[in-house]
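For reference, the structure discussed in these notes is given below.
The chains shown are only part of the set, and none of them has been moved.
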Amino acid sequence: MNGPALLLLLAGLGVIAWVSARARAIRLKVAAQATGRRGAMHSLPGYHGWYVALWTLAPSLLFLAVWGQVSPGLVTQAVMESPAAQSLPADGFTRSAVLGEARAIATGKQAGGFNPQSAALVEPYRAAISHYAMAGAALAVLLAFAGGAYAFTRIRPDFRARTRVERLVMATLMFASLIAIITTLGIVSSLLWESLRFFSMVNPIDFLFGLKWSPQSAAMGYGNEDAFGAVPLFWGTIFIGAIIAMIVAIPLGLMSAVYLTQYASPVVRRWLKPMLEVLAGVPTVVYGYFAALTIAPALRDLAAALHIPGASSESALAAGLVMGVMIIPFVSSMADDSIAAVPQSMRDGSLAMGATTSETIRKVLIPAALPGVVGGVLLAVSRAIGETMIVVMAAGLAANLTLNPFASVTTVTTQIVQLLTGDQEFDSAKTLAAFALGLVLFIVTLLLNIVALRVVKKYREAYE
Amino acid sequence: ACGDQAGGGASAGTRDQIRAVGSSTVYPFATAVAELFVQNNPGMKSPIIESTGTGGGMKLFCAGVGAQHPDIENASRRMKKSEFDQCQANGVKDIIEIQVGVDGLAFAEAKNGPGFKLTPKIVYEALAANPYGKGPNKAQTWKDVDPSLPAVAISVFGPPSTSGTRDSLAELILEKGCQSDEAMKALKEKDEDEYKATCTRVREDGKYVDSGENDNLIVQKLAANPNAVGVFGYSFLEENLDSLKDIPLSGVQATYDTVAKGEYPGARPLYIYVKKAHMQAIPGLQAYLDAFAANWGPGGALTKRGMVAATEEARKASADAVKNLTPLDGSALK
Amino acid sequence: MTEEQKSLMPANPKMSARDVKVFYGAKEAIKGVSIDVDMDNVTAFIGPSGCGKSTFLRTLNRMNDTVASARVEGTITLDGEDIYASSMDVVQLRARVGMVFQKPNPFPKSIYENIAYGPRIHGLAASKADLDIIVERSLRRAGLWEEVKDRLHDSGTALSGGQQQRLCIGRAIAVEPEVILMDEPCSALDPIATAKIEELIHELRGKYAIVIVTHNMQQAARVSQRTAFFHLGDLVEYGVTTDIFTNPRQERTKDYITGRYG
Amino acid sequence: MTTTRNPTDWKSDAMQRRIARRYAAERRFRLAGLAAVLLSVAFLAFLLGSMMGNGLRGFTSTQIALKVDFPASPLVLDPDAITDQALANANLPMVTAAIADKALGPDSEALLAPTAWTAIRDAIRADPRILSQTATIHVPAATAIDLAAKGDGTPDAEAAVDRLDKAGMLSTGFNWGFLTGSDGTDPAQVGIWGAFKGSLLTMFVTLILSFPIGVATALYLEEYARKNWVTDIIEVSINNLAAVPSIIFGLLGLSIFLNLLHMPRSAALVGGLTLALMTMPVIVIAGRNAIKAVPPSIRDAALGIGASPVQVVFHHVLPLALPGILTGTIIGMARALGETAPLLMIGMRAFIATPPGGVTDPATVLPVQIFLWSDEVSKGFVEKTSAAIIVLLVFLLAMNGLAIYLRNKFERRW
């Protein structure tokens, strides 16, 4: 029996279980109600139905899941015992390749094999697979009946079917929430593991404080020493994300928020606010394209006209400016929230003293909202330094340690992309460096976020 | 004992389209052939081609035999001995080497550039990290290198170390320039490693700008920086003659003819490598190779895209390789 | 206004409202109220929740301007000047007609800065020394000086609720207002703090025209000399406090005072 | 306490001047705010405008009306046996070159797109009788001609366009191929359907994973979780995941899904999984806010008549929070749809000329396609890149618009 058919059969059994259990519960309920005692039937019949259906399905499906893991091993074992397997090569790698192929052909996933030997093994595979598939199906159905029968016998007026079913629902919800932890662990472990390998090749001190970044020459075999100093990347990242972008985003974002929340009429606000939000919805690859093709050449021409040395067609300024624009809605919505969180009574208090609106904003609202705004800016910074496409497309690859905004600098994210796309080699320091950079980025954004959220939260609480 | 390995066969499963990795120089030709292949073989899925650079591609290619590994490696230089050995070690036993054409390592500047005239020696002296082993390169402008050149700052956009183009730059130009010094020739005999470092290591003070795996990007940047020099495949130059112009090397212009005849110093063969073990397992692989062969001649679809056809002789050898699937002999490699 | 109503108004009004209507959008929250307030009496506004006490109070210093949907009709004068006239400068008006809110709302600044804020923005102090004098005087009047003089630079929000409310009163006083409007100033306070504020109101009486909104009838009886009873946007009854509480003329007033609703 | 009043003279000149100054400052401040908003909006307009300016041309293509005298052409084909294979064997590209030479003069093959012969093939396939006639077939023009016809070509090409135009052989029309085709090497022939389908498949995987998990997590945290260290860790994880740079998710996908679990490279499945992990926290946070916005009084009401906690949630809270959750989901999905960096990490940047058939097929997505095309050197790709951007933007703006609309519509004050 093949998989879909088996699943269909089990689903059918589940439905039958649901219907019959529910019917039985209804009968019991009618009988119980005759006694007139309140709450004589603990749970609604539907819950009994679900309870039995779950008992029918869960064990058999669980079994199938386990069986799916175990049976290939059994199948392979059976095949290895077949005479055709005797001719297999001793070398483990080729052997498993041959076996894998034979299996793929046997299950119809592949037309022919890469290795000629696999043909001989197809038949034994086919036989073993169908043998174990039948066995698995039979066991699954048996389990379904056993589970269903057990549950069915438990239907009684005072049986708390609802509680049981709800407990399962809760367990499912809780399990879902654990996925967040698993993901975090996945990130940390994937970064940490590769980074540790990197740090076994390159001294972390050199990495974190070295001033020279040239992983390509390391890849050329000139040695790792001096090649992995990440300071120029850190500087480039900060220069673009935390300095230039913020010089654009903070005043524009903050003033936009102030204008929209404090001055704009509802009509104006209704139109302009979504437009700002649209800025946040534009994909970063579009910003990158725009920065690289429109802004960067214009800036280079400008720099050339002003005789600024080091002007490059991919400048920190181009990437930073566009990134700043991208961040505007972010800053503005954070500022908006913070200002909105300042109680109306503050504003009233100030206005009632005869302060003008701008005095109220500048002297009362913004100072009061400051922690929130600062937190928001930190979040924006963390967002900016993690931004990838804009810098990949517009910031360049030269690891310069420069203050000239018209010069090309590179960033952590650019280098990650650069090191990992193309070359897929998994044990050179060059590739592993990407993971180390990722780890640094992760830790920095993590810290920024923790601090920012703390600040914001603490300050919100102050007014609540 | 290895039963469970075979069991985890979901990914070892199957593939019904060709997968190629490797050189960005060969990439446009490979994709062009892929298109022709699909058009001529209705019903076939289009090959998946990733531009990873020759070196990066070799690593993927030589990782093993099976559906999860690519079938074809595009290379803008010959496979190295070390790579061949790695292939062998991973069970990639029979590899078919096919020269699909020739490419020139072109030097170019923007249309409105100053009009450089370069030689391998000049290039070496401008780009080497440690010219002739005499300490770090101090040249700031081209004039510092050779008085005949304009006094503009040295700025060369070129490919990264994983690319075959970079290997070709080292081999065809830098080493040649380096060997203009007798001491270096002697060094080669004495200390191969030292020689390599001195002759092929490129400076890292920002004069040579590592411009990523994608030659297109170099072209774009060049067009925007009139005083810079770009290094990339000849085909890219040809495609962009409206915004770029060629820089003659030792007085030879990079043209179809000079490259084809080998007069141009930067000419180099382009290859594809195919796993024999995949030939029968991947549908259409043979037809794909045939499509390559059908189009690599002079006037063929590939030369229209800027590839330079290989010599008659080389083409014939390659056609044989496609037909007979003759495996590569590792001992011939360096 | 009937003759009878007129006779109940104070003789020498500081502010007077005539036939004031307030609309929130289409909704009429105040339905034609006429009332005078003077310097000698504390005036209390009482009435069930939602009857428009706060709304009316806020028309007196044009705080309703900040509510986009609010619209005011009728005339309100301060010393005979129409406060809704275009020649009237709101910023100055609000300095002259101060306001204290239901929940103490000191700025999140130091006690000193809280008081100094108003004089600073209005340029009332020529020097730092001037400002110090103003701060001390205002805090004294608000009955808070003794309690805070040693910690003027602590945050105003660190004070207790009652102190905060007195700080707010001091803040209002600092700009030398002529009228002080208080909207349920004690409703967030405990009985002891309430008693202090009530005492303060007694002391301020006569120096400023004081209007206080309260939902606590006992409080109205304790602090005010005049009481206005609002109901559903109407001014039902206005008169001498003791009369209103002992001898209401209107049925509605009586019902309210005896706890039939509200 | 001596308290004499010393009233301020509000009418004094000094006071009036001061007031005037304060109002001037007020106006300046207000203007600065307005300027900030307008500057942002102007940037948006500029960005959209320049994309439109470049991109709209990408939706049109130039065609050359080629007069084909089949009997006189070197084509050898049996009209009664037209099979795919027969057509493939007929060496149509060469034939097309010959036809072009004849119709347009010598060396005019360069005027046609390299794939021009497919138009002739399609014409034959549609009606084999054409082989005995002379017919006019519209074939795509070469990129250079296409650009020149749109007013952005080299002098040579301009001349050729003039010549063709005079002969009435040039026509420009909507480029349906752009909406139905896939990646290619010739800008005149590329289309976005392949990438679009890749995006759809990826989004599908993302949605079916992140939505249920996100909603379940939000419900659990908001409604049931007791405050303990596990919940704390979950909360911290979610807040952090929402802020982790997207490229880190790419690294995760690379090292876990590809290297550890050996999932297929470049596949929509892996892309979707990676993006799902990224989108899930967004949905959780939006979901929690939406759930929080359901007034506790509703929960009290239900509990008060004896609903169980699970019933309270599924009968009352979830239906009421759903619009909010959906809004958050749409925003999260829009973000995922525009995401590029993590997908670069997992190999979704290959040349893929056929649309993916399923989630395990190699695929690329719209933003990555844009990235790839933006790197292409041929001038023809500039307008195609912008055109692809327009398609992506239209989608994203529609999604964001829907989210904003939903939010406004269901924004409820209880």
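Letters A, B, C and D mark the chains as written, and numbering starts fresh at 1 in each.
As a working rule, a contact is a pair of C-beta atoms (placed from the backbone, for glycine too) under 8 Å apart; a residue touches a chain by one contact, two chains touch by 3 or more.
In this text, all values refer to a predicted model and were calculated from it rather than measured experimentally.
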Next on the checklist: How is the whole complex composed, chain label by chain label, with copy numbers?
Outcome noted: A x1, B x1, C x2, D x1
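One rule holds in what follows: only the chains that are shown with their structure count from here on.
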Checklist entry - For subunit B, which other chain has the most distant CA centre? => result C
Checklist outcome for this item: When C-D and A-B are ranked by contacting C-beta pairs, first comes A-B
Checklist entry - Distance-wise, how many Å sit between the C-alpha centres of subunit A and subunit B, to the nearest whole number? => result 37
Checklist entry - In angstrom, rounded to a whole number, how far apart do the mean CA points of subunit A and subunit D lie? => result 20
Next on the checklist: Using mean CA coordinates as chain centres, what's the gap between subunit A and subunit C in Å?
Outcome noted: 55
Checklist outcome for this item: The positions of subunit A in contact with two or more other chains are 356, 359, 421
Checklist entry - Which subunit B residues touch at least two other chains? => result 8, 51
Checklist entry - So which chains end up touching which? => result A-B, A-C, A-D, B-D, C-D
Next on the checklist: Give the list of subunit A residues in touch with subunit C in this complex.
Outcome noted: 265-266, 343, 345-356, 359, 363-364, 367-368
Checklist entry - Of all residues in subunit A, which touch subunit D in the complex? => result 162-163, 166, 169-170, 172-174, 176-181, 183-184, 186-187, 190-191, 193-194, 251-256, 258-260, 262-264, 272, 274-279, 281-290, 292-294, 325, 328-329, 356-359, 361-362, 379, 382-383, 385-389, 392-393, 413, 416-417, 420-421, 426, 434-435, 438, 441-442, 445-446, 449-450, 453
Checklist entry - Where on subunit B is subunit D touching in the complex? => result 8, 10-11, 17, 19, 27-28, 30-32, 34-35, 38-43, 45-51, 68, 214-217, 219-220, 236, 239-240, 242, 301, 304-305
